[in-house]
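One structure is given here, and the rest of the page talks about it.
Excluded from the complex is one protein chain; the other protein chains are retained at their positions.
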Amino acid sequence: MAKKSPEKGEKPEKLINKNNIRIDGRKLNELRPTKLEVGILSNADGSAYIEQGKNKILAAVYGPKELHPKHLALPDRALLHCRYHMAPFSVQERKSPAPSRREIELSKVIRESLEPSIFAEYYPRTSIDVFIEVLQADGGTRCAGITIASLALADAGIPMRDLVSACAAGKVEGHLLLDLTDTEDKAGEADLPLAFMPNFNAITLLQMDGKLTPDEFEQAVNMAVEGCKQMSTLQKEALKAKYVVKEANEE
Amino acid sequence: MINLSTFYEKRQLVLPGDLLAEGDYMAGDNTYKEGDKIYATRIGLVDYEQRKIYVVALKSFYIPSVGDTVIGKVVEVGLSSWTVDINAPYLATLRASDVLDRTFKPRKDELPSIFDVNELIIAKIVSYDRTCDPLLTVREPGLGKISRGQIIEVTPTKIPRVIGRKGSMVNMIKDETGCQITIGQNGLILVNGKTPEDERIAITAIRKIEEEAHTSGLTDRITEMIRRKKKEEK
Partner (left out) sequence: MNIPAMVVRVKQKRIAELISHGKRLDERGLDEYRDIQLEVGVIERAEGSARIRLGKTEVMVGVKIETGEPFPDVPNEGVLTVNAELVPLASPTFEAGPPDENSIELARIVDRGIRESKAITLEKLCITPQKKVFVVFVDIYVLNHDGNLIDASAMAALAALLNTKMFNYELKNDEVQIKPGYTQLPIVNHPVAVTFAKINDKIVVDPWLEEEQVMDARITITMDKDDKVCAVQKGGYGYFSKEQIFEAAKIAKKKSEELRKILVKS
């Protein structure tokens, strides 16, 4: 049976204990256990999947392909189109399949986080479609979505300047920490998702809501960037895993 | 003092964004240069040719090139042309004037009787640039509608391996299996055999080449595999 949110009067247990360990046993700057897989859908030109804690998210890329109607196409570059969507069964209370305002905003910021990484100017008048489907959500879904969307773009053979990885930092019970779960985000004082392109030291997504002093803001940004670097290592391992397996088979 | 450094051995696997070299190098296929650093743009095997660094992409899609033979599927029949899907980001066009001797507008129902929607054709690319879609011709011998056989799809970057040096690989498969094999540069291959079993063996061989394209001694291994399978069939 679905677990409902705490009843009125119930005091939520502390999320971080006095040894700075979180309720799932993680340290403050530790990512959730993450599993990445590339090329798991046969129809899409590129695809990738992530399991991060309880998050289960799928990304697929179609394109570049000619864009119709033609008047929507850009004359000098490919149009990147992105759809972030949550399945109705992905959250505690069933979510309507119709796109919510949140999904529309996230689709926009995710697209803007990936755009600097692709050589869109090589394919004028085409569109590149990125689909992110959240099958199960537990906080940090836009970051996980960006990380796998970037893998799916690479898997589709779309030329890129760099991979984009993403991670969120935040503040809970006075502590700054990395990769918040939904519970930590809801109870916490701030949430700061960030996406990063390492070769250019470029921050391609940055959002924050909550309350942070300017110093805490700086620390949280730095923390999130470090988290992105860790995700970047995992991304590369996942890509290698898909393409190196074949060489091993020959031995 | 020029600083020249490369960071990977030949034929090592590289990923998009990997720093391949720094210094006075030229950016070849599937790489780009930023300042004096050269990075990979696609997943593939890096290689060097004197001062040029390039990546042989393991996953890529077909970009039309004038002179290429391609296999395509008719997706639309227009008033005076066909629109053909050649498995590229851009749809190709085959003009009615290319097929018919007359140059004035054909009768309304004539085009579908030549090539209809969903039919496959072998064609050649006669023109293509950034501002317009690729233009096809079927005027040369060997081009035209495909009426029998099986089509398989391989990553376009593996096509040269399927062909082999001076056609050595594909000719070997043709000889060993007795199949007709037409290779489209766009990654589509037509296999036409006397029996479905022969076609199946040829297709298995092509798939194996695609998987092991980067290894050596491939031609011999494939020849051996085909002969073994033919024995098994008997």
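Here the chain labels run A and B in written order, and each chain numbers its own residues starting at 1.
By definition in this document, contacts are C-beta pairs under 8 Å (C-beta built on N, C-alpha and C of every residue); 3 or more make two chains touch, one makes a residue touch a chain.
Every value quoted in this text rests on a predicted model; they were computed, and no experiment measured them.
Engineer: What are the shown chains that the left-out chain touches?
Structural biologist: A
Engineer: Please identify which residue in A:Val61, A:Ala156 or A:Leu192 touches the non-displayed chain.
Structural biologist: With A:Val61, A:Ala156 or A:Leu192 as choices, the missing chain is touched by A:Leu192.
Engineer: Contact with the hidden chain only, please: which chain A residues?
Structural biologist: Its contact residues with the unshown chain are 5, 8, 101-102, 104-105, 107-109, 112, 115-116, 192, 197, 200-214, 217-218, 221-222, 225.
Methods note: only the chains that are shown with their structure count from here on.
Engineer: Measuring centre to centre with CA averages, how many angstrom lie between chain A and chain B?
Structural biologist: Result: the chain centres lie 34 Å from each other.
Engineer: So in the complex, the part of chain B that touches chain A is made up of which residues?
Structural biologist: Where chain B meets chain A, its residues are 13, 15-17, 19, 30, 32, 34, 39, 41-43, 57-61, 89-91, 130-131, 133, 155, 211-212, 214-215.
Engineer: Could you pull out which chain A residues touch chain B in their complex?
Structural biologist: It is residues 45-46, 63-66, 119, 123-126, 154-157, 159-163, 197-199, 236, 239-240, 243-244, 246-247, 249-250 of chain A that touch chain B.
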